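Let's turn to chain A:
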Amino acid sequence: MLDWRWDFTWEILPRLLVATGNTLLAAGLGYAIAVVLGLVLALAQRTPFTPLTVVVRETVEFVRSTPLVLQIFFVFYVGPQFGIRLSPWTAGMIAIGLHYAAYLSEVYRGGLESVPRGQWEAAKSLNLSTGRTYFRVILPQALPPSLAGMGNYLVGIFKDTPMLSVIGVAELMHTANAIGSETYRFLEPFTLVGVIFLLISLPTAAAIRLFEAWTRRKLGMS
Partner candidate 1 sequence: MSYIEFLSQYGDRIVSGTLVTMALTVLSALLAVAIAVAAGLMRMAPNMAVRGVATVYIEIFRGTSLLVQLYWIFFVLPLFGITLEKFTAGFVAVGMNLGAYGAELVRGAILSVPRGQWEAATALNMSPAKRMRRVILPQAVLIMLPSWGNLLIELLKGTALVALISVTDLMFQVKQINGTTFMSAEAFGTALVIYYVLARFMITPFMRWLERFMTRKMGRA
Partner candidate 2 sequence: MDTKDVSGFPLALEGDAVPMVSFRKVTKSYGSLVVLDSLDLDIAEGEMVTIIGPSGSGKTTVLRMLMTLETINGGVIYVDGQPLTHMERGGRLVPADNRHLRTIRSKIGMCFQHFNLFPHMTALENCMEGPVHVLGLSKKEARERSEELLAMVGMADKRDQHPSRLSGGQQQRVAIARALAMRPKVMLFDEVTSALDPEVIGEVTNVIRRLVSEHHLTMLMVTHQMGFAKDISDRICFFYGGRIEEQGTPDELFGNPQKERTQQFLSAVKEAT
């Protein structure tokens, strides 16, 4: 039954901690890509050029509605089929970055939509260029309502990094699996993985909630 071996636990812990570093790196990089790409996708849906908006819209819907793990396989294996070899890390970053860019573009869209019409009209009456309008007037106002969603997806991307294990990225889940296969002991590695995830995601989620409340206060609850 409950046959927990502490000596084994301490033995594997360093290896798991190194893998945690990889996990955090993957999550961080993926999130950085998603934040920037997501904004591009959101803005692309607001151009007057209809074919572009439609294509982007459908692509975003497609990426959001299909499993990330399948997208990871797709990116990793399709490249070689056409002669492009991608390392697991590169393929993983592209897939996860694109997937979360789609989610974040929806968050940005919501934030942009929440900016009152009057702001656009005021900018136009002052004859501001589109670029200036977005940069100085609209985006700063679209940001606070978007922070909640952005925070959620930061935690989300961290929790999705185990999917990268399926193409061999040496993150936490992959390492735990490897330890399990080598030693035939799954109890300690898998439980530790769960604990490590909780130790990182719960405080992060709490910090994000506090941050949300702080920004709301700073803006006078608007």
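Candidate entries met the following condition: all candidates are chains of the complex that A comes from, given by their letters.
FYI, a residue touches a chain if its C-beta (ideal position, glycine included) is under 8 Å from a C-beta of that chain, and two chains touch if they have at least 3 such contacts; residues count from 1.
What you are looking at is a predicted structure, and each value in this text was computed from that prediction instead of being measured.
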Of the listed candidates 1 or 2, the one touching chain A in this complex: 1
Complex interface listing, chain A residues touching candidate 1: 1-3, 61-62, 64-71, 73-74, 77-78, 80-82, 159-163, 165-166, 173, 177, 180, 186-187, 190-191, 193-194, 197-198, 201-202, 205
